[in-house]
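Quick notes on the structure that follows.
Of the protein chains in this complex, all but one are displayed in their positions.
Showing chain A:
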Amino acid sequence: MGTSQVYVYAIVHAGRGLPPEARGVGRPPASVRLLPVGELAAVVSDVPEDLRARRRDLMAHQDLLIRLGADAPVLPMRFGMVAEDTRTVAEAVEAAAATHLAALERLRDRTEMNLKVSPAQCGIESLVRADAELRRMLTDVRRRPSYEGNVRLGQAVADGLTRRATQAVEEALPRLTALADGFVRGPEVPGCVLNGSFLVPAAASERFRAEVERTAAAHADQVELRLTGPLPCYSFVPQDGAEPAPPARARAEHAMTGS
């Protein structure tokens, strides 16, 4: 790779410092610097040789963003964004400066919490008891055991578990979005009925965790929950450097109507 290329981690307000022990991707970790552009600054480093999506580098990217976000808002870049040179970065940041400044304000004192919900496999027995069609299929398979019959039965069970998990999620979602300033559904994850990210005000984060815990307890037969955070606000940045995300509050309400 050319030596003039730069790896871009984030866009922040100008005039702030870098956190102590700010380290970048690569081995040894690239040293990170601020590239001021008007009221903004890009957080950049040199591009290491042979940069790939290694575990180590993904973690380095994420760790730096978390450190940067500890006391001030950050617009996190997607992993692996490389610009031809610093001038390219400066031009790109300048061109969308107003959008970036507005986005930074929207994210101030907020973090992303990611919730993944998958069907609880412990619910098989209660599912079969409650579902006449499954009981009929089970009776058939027991009378005439066959590979196809077992696959059909198992698939129907998987569908049933997914259906019940989805219902539990839709029931619980309004209470969670009410505590957040934003909610977006993330990329579909195999095995999950929900992969959603919440924009949670720092002041509400313990209440949010408590609500997730209550949800888990109330629906233990239907769902398994995994809550990750606080995270850099990956899901609440302007998309493709152009359109700012819709106002956060409107999103939450939108989600609550279930449409």
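Rule of thumb we're sticking to: a residue touches a chain if its C-beta (ideal position, glycine included) is under 8 Å from a C-beta of that chain, and two chains touch if they have at least 3 such contacts; residues count from 1.
Just so we're on the same page, contacts and distances are computed from a predicted model.
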Note to self: Suppose you had to identify the omitted chain by its UniProt name; would it be "RNA polymerase sigma-70 factor, ECF subfamily", "Ribose/galactose/methyl galactoside import ATP-binding protein", "Transport permease protein" or "Gas vesicle protein A"?
What the structure shows: "Gas vesicle protein A"
Checklist line | Candidates A:V82, A:A178 or A:A204 - the one touching the absent chain | finding: A:V82
Notebook entry, point to check: Given the full complex, what residues of chain A touch the hidden partner chain?
Noted result: 8, 11, 27, 51-56, 58-59, 61-62, 66, 75-84, 88, 92, 96, 112, 114, 116, 118-122, 124-125, 128-129, 134-135, 138-139, 141-142, 149-151, 153-155, 157-158, 162, 186-187, 189-191, 195, 197, 209, 212-213, 216-217, 220-221, 224-232, 234-235, 237-241
